[in-house]
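Every protein chain except one is present and positioned as in the full complex.
What follows is chain A.
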Amino acid sequence: MFTLGSVLDNDFKSTIEDFSFETEFSTNQLMLPNIEKPFEFAQSIIGLEKDLQENENQLMFHQQKKEERKERALIKGYKGTTTLAFIYEKGTVVAVDSRATSGQYIASQSVQKVVPVNEYMLGTLAGGAADCQFFLAHLGRICNLYELRNNEKISVAAASKLLNNILYSYRNYGLSVGSMICGYDTRGPQLYYIDSDGSRLKNSLFSVGSGSPFAYGVLDAGYRWDLSKEEALDLGRRAICAATFKDSYSGGTVKVYHIDENGWVKISDDDASELWYRYEEKEKKKK
């Protein structure tokens, strides 16, 4: 029985191998389990809410109740996060929280949600932690090889396009990646949003995760292209702090990074709750 997904996979794998110059290091050789229909098995063991609803109609396991499938799910998605990034005149600001939840249980308050791709590019982690970590590290490897072969730094647009193509070839396999590739290259500060559904979007500001609506509120209100560096960092920090306050699934510590022509630098790492109390006191003093 041919499903739409497997037909696309066969087509895309051949085209990706043709155009990719990293064939021997590509991830198209990720192993699939040695069973009759690996594609469907991969989907059936995912416990992520979004995939369970999406694939309800496609799977041949659709007779089983959603609850049963969720219990059989071996891969528990650690969701709940807020990450944001924006570009402005002097560079790119990336700010993230550090909480991972499994349902309502807080699994960790100290997750690294920013993965360096190379010295002037950062990737953020949202969705499935393992998926994001692997693919961002893999992107780092590919970018390094490009630099060695072509004797020039890879552009953020090209790096994000590479990641996008790889993720598209794994579309419908149940990966969950909602990553932002942020960097500074010859075109100036750049920001791309890459999704495991295959989207690649370019914009001057993004926020990803369960707390993103709350972060957008603060971010959109204060964003301008001609911010000073101090103002920009403060804006990023405040936006994540607001999201950690309002969203139960975000919290832990607030990490802020800055990328300019000299590369990326970690600016600050503050406890989210302490930061909130500090902002409250500042407001009280103003009055």
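As a convention for this text, a contact is a pair of C-beta atoms (placed from the backbone, for glycine too) under 8 Å apart; a residue touches a chain by one contact, two chains touch by 3 or more; residues count from 1.
Throughout what follows, contacts and distances are computed from a predicted model.
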**Asked** The complex has one chain missing from view, so what does its UniProt entry call it, picking from "Small ribosomal subunit protein mS31", "Trafficking protein particle complex subunit 8-like", "Proteasome subunit beta type-3" or "AP-1 complex subunit gamma"?
**Response** "Proteasome subunit beta type-3"
**Complete:** Touching the unshown chain, chain A contributes residues 80, 97, 99, 101, 104-106, 109, 210-211, 214, 244-252, 272-273, 276-277
